[in-house]
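Omission of a single protein chain aside, the complex is shown with its protein chains in their original locations.
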Amino acid sequence: MSPLVLLDYAAVVIFALTGALVASRAQLDVVGFAFLACLTAVGGGTTRDLLLDRHPVFWIAEPTYLGIACAAALLVFFTAHRLESRAKAILWLDAAALSVAVAAGSSIAQAEGAAWGVVLVMGVMTGCLGGLLRDVVANEVPLLLKQGEPYATCALGGALALLVAGWLGLPPFAAALVCAGATFALRASALALGWGIPVYKSRPPRH
Amino acid sequence: MSPLVLLDYAAVVIFALTGALVASRAQLDVVGFAFLACLTAVGGGTTRDLLLDRHPVFWIAEPTYLGIACAAALLVFFTAHRLESRAKAILWLDAAALSVAVAAGSSIAQAEGAAWGVVLVMGVMTGCLGGLLRDVVANEVPLLLKQGEPYATCALGGALALLVAGWLGLPPFAAALVCAGATFALRASALALGWGIPVYKSRPPRH
Partner (left out) sequence: MSPLVLLDYAAVVIFALTGALVASRAQLDVVGFAFLACLTAVGGGTTRDLLLDRHPVFWIAEPTYLGIACAAALLVFFTAHRLESRAKAILWLDAAALSVAVAAGSSIAQAEGAAWGVVLVMGVMTGCLGGLLRDVVANEVPLLLKQGEPYATCALGGALALLVAGWLGLPPFAAALVCAGATFALRASALALGWGIPVYKSRPPRH
């Protein structure tokens, strides 16, 4: 098993947890939990595989991924009431999932020999799509679109870190870890410290 | 023509009817009816074909599907005002479409030699995606997410029935019919009798 596969597993577990937590806020039944957990868990990676024409898609080749996502959904179904604040848990788990998924997406694009611009896009996209699908389907405001909370920016920073690490000569798996670390550091500091990059502000009298 | 193809045709017709009925609630024009009917009709099966790398996609190989969906849209455009309650018609037609689509999705995955976990997922996904796309695009609350109304659960039950029928030695088409029957029986009884499996309930003071 290639070490990069570990990243896909980690992203699936953590995204599944966030999907199930969102399902708990929508008060779905247990199969609804599993559905939203699976959608969130494999959404980004599936799009990546389709775009890069990698067949079979990762969870068709290895259905264990789905089993893991369902197990995570079950776990949340029976334990979510113990959490102090599900909203906070979703935010932080999502940050972790984003980090791992950006690393998985950009590393795999790089391993497929994609151009650096495509590596960046695949990283940002794999990272953001799972959560975006989850939020669109569950009718929540996507984290990606919350004003003044950097999200795609953190993913982009992480994917850039992967490229830099590669140019500095690090082996792929080390570069992926650097990428995940950088993404998480950016996102966590944005959540904890409230930094942001300038958002667009229209002048008052315009609309 | 393989008998399994009949399931795709039936799913396309019934889903197209639900898409057009949703379009009538949004008061679209006749091309909007056709667009939403086609999206609903081929959304689930298209995703299935892309994921399983079946090319050409079923409605590209056989554009008749689109003609049928458009005909269904036209029919609804001129007759929907005769319905007592479009909301009720949508619910019941959707139940029928779900049943046929679950059967089509899981049978085809099985015919492609997918693992049993993938067969279940393809069944649930093909069944749920058409309606989910329809509701997300038309800004309605997805049926999938209505509290206390089993939806994905019924699809899963039907896909399980297909696997069991296969293990009992039934030929593929008979197994598909068992699957469609089981899905419809589950969904119809949920609609008529209001049964449900336990939904997640947070304790009152938490949020």
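In order of appearance the chains are A and B, and numbering begins at 1 in each one.
Here is the rule we use: contacts are C-beta pairs under 8 Å (C-beta built on N, C-alpha and C of every residue); 3 or more make two chains touch, one makes a residue touch a chain.
Since we're looking at a predicted model, the values are computed, not measured.
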Which chain B residues touch the hidden chain?
23-24, 26-35, 38, 46, 50, 55-57, 59-60, 63, 66-67, 77, 80-81, 83-87, 136-139
Please identify, in ascending order, the residues of chain A that touch the omitted chain?
50-53, 114-115, 117-118, 121, 124, 128, 132, 136, 141-142, 144-145, 147-148, 150-153, 156, 196-203, 206-207
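Definition applied: only the chains that are shown with their structure count from here on.
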If you average the CA atoms of chain A and of chain B, how far apart do the two points sit, in angstrom?
28
